[in-house]
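Of the protein chains in this complex, all but one are displayed in their positions.
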Amino acid sequence: MITRNAPYFKDELLPDGRPAPAPLRCTAERTVRFEEVDALNIMWHGRYPSYLEDARTAFGEFYGFSYHDLYKAGYVVPVKQMGIDYVAPMRFGQTCRIICNLHWTNAARLNFSYTIVDLSGKLLTTGYTVQLFLTRDLELCMFKPDYAVDFCLRWEAGELPGQV
Amino acid sequence: MITRNAPYFKDELLPDGRPAPAPLRCTAERTVRFEEVDALNIMWHGRYPSYLEDARTAFGEFYGFSYHDLYKAGYVVPVKQMGIDYVAPMRFGQTCRIICNLHWTNAARLNFSYTIVDLSGKLLTTGYTVQLFLTRDLELCMFKPDYAVDFCLRWEAGELPGQV
Amino acid sequence: MITRNAPYFKDELLPDGRPAPAPLRCTAERTVRFEEVDALNIMWHGRYPSYLEDARTAFGEFYGFSYHDLYKAGYVVPVKQMGIDYVAPMRFGQTCRIICNLHWTNAARLNFSYTIVDLSGKLLTTGYTVQLFLTRDLELCMFKPDYAVDFCLRWEAGELPGQV
Partner (left out) sequence: MITRNAPYFKDELLPDGRPAPAPLRCTAERTVRFEEVDALNIMWHGRYPSYLEDARTAFGEFYGFSYHDLYKAGYVVPVKQMGIDYVAPMRFGQTCRIICNLHWTNAARLNFSYTIVDLSGKLLTTGYTVQLFLTRDLELCMFKPDYAVDFCLRWEAGELPGQV
């Protein structure tokens, strides 16, 4: 098997050669619903994208970089690639923490990695998503839109909270 | 970005050094439901695992290697790893073909790759899953269970239909 | 308990006092997915609205009264009320038929009743939905839009196929 192990993203340098700023992090909490568990009494693997999105949504709200913020600025950021490694199963009623990290990239992309842990910190799942910037008419942006450039400038300047 | 491009799995040799048999293939068809489409009028990325599973389910029924067949034999095969590359969006009412290929491996795993195409053959999505063999008590099998060994012998002998 | 038993809708008379035309019927078929079954090995009750919608979608396509037909005419028809009576459980791999009947009403509504049966005809579920006509801006239509009036005229004239 070709395994794509964490870390899912290579560290990039800034265009001027300096090291990129550390990832930005945000955490969401969620409890497994009865409906999410399958006949084996474990959460069906196809429900996890919703868990990853919960962390990404929390990230967007915390950093002013949400679906609505981007939509108002004229952009949408659909998922282009997703990968999930299932480490330990989750069960009905179990509460987990979903931690997402936005990794710096010079490309017009959003590179998120994820870790899901239980309340004792035990690793349950890792994963990643890559998102592209599109206009509202679903035209691909070859370069970071201004809204993202501004965000990255503040990130680079260390003006954003929660850096790892 | 570290991209894990298709082909997702390396070709393996049999333990005796001969080349492994060609993949086994099966296809399912499905039409996008209204509920599967999001506010952008495209299918939400988190619905695709269900589409991949449709092809896997069709495969299991066609080859006598279904959830029920394996369960009766004492095993379950949860997904350990999944990756999806979204190539072109899908819309409400669009019918697609989901093609899955089971790739030979000497390990105690099921390695499936997937291609989703529209009815004209245009590529919409690629992906892969890796499944492990567990006993019904969710204990990991380090070796292929007898049921899978028998299946692989018939595969190797060219006795299974639908090889690519 | 106050039970709302089938028949869910009272027979109406036409405005001129003649009896209303018989219901229009359409059937869809669907097989229960692994992901739809819960820890009790039966389909989770919250998945049934999707099954009812499958029959409604088939109806819309058969009669030229689909989401897209109505949207092009300027209207959407969200569900205002839904009720489901669970008669017998459904299991993974089971194929069922979902039969929907559109019942005549003089009001600006779509009144559907549903029966889900297995392939031997055994009753599994009954249900109903009531839909309203809204403009695309989600403004309520107090009267049937022209598109629906035309449809009802053809229904009344017996020009539509599949009447019960």
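Order of writing sets the chain letters: A, B and C. Residues in each chain are counted from 1.
By our rule, a residue touches a chain if its C-beta (ideal position, glycine included) is under 8 Å from a C-beta of that chain, and two chains touch if they have at least 3 such contacts.
Treat the numbers as computed from the prediction; the structure is a model and nothing was measured.
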Going by the whole complex, the chain not shown touches A, B, C
What residue numbers in chain B mark contact with the hidden partner chain? 34-35, 37-39, 41, 44, 46, 92
Tell me which stretches of chain C touch the chain missing from the display. 1-4, 8-10, 40, 42, 45-46, 49-50, 53, 76, 78-86, 89, 105, 107, 109, 111, 130, 138
Considering the whole complex rather than only what is displayed, give the residues of chain A touching the chain that is not shown. 33-35, 50, 53-54, 57, 67-68, 92-93
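The criterion applied here is as follows: only the chains that are shown with their structure count from here on.
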Computed distance of Cα centres, chain B from chain A, in Å: 25
Measuring from the mean C-alpha position of chain B to the mean C-alpha position of chain C, what distance in angstrom results? 35
Flagged in chain C as touching 2+ other chains are 34-35, 92
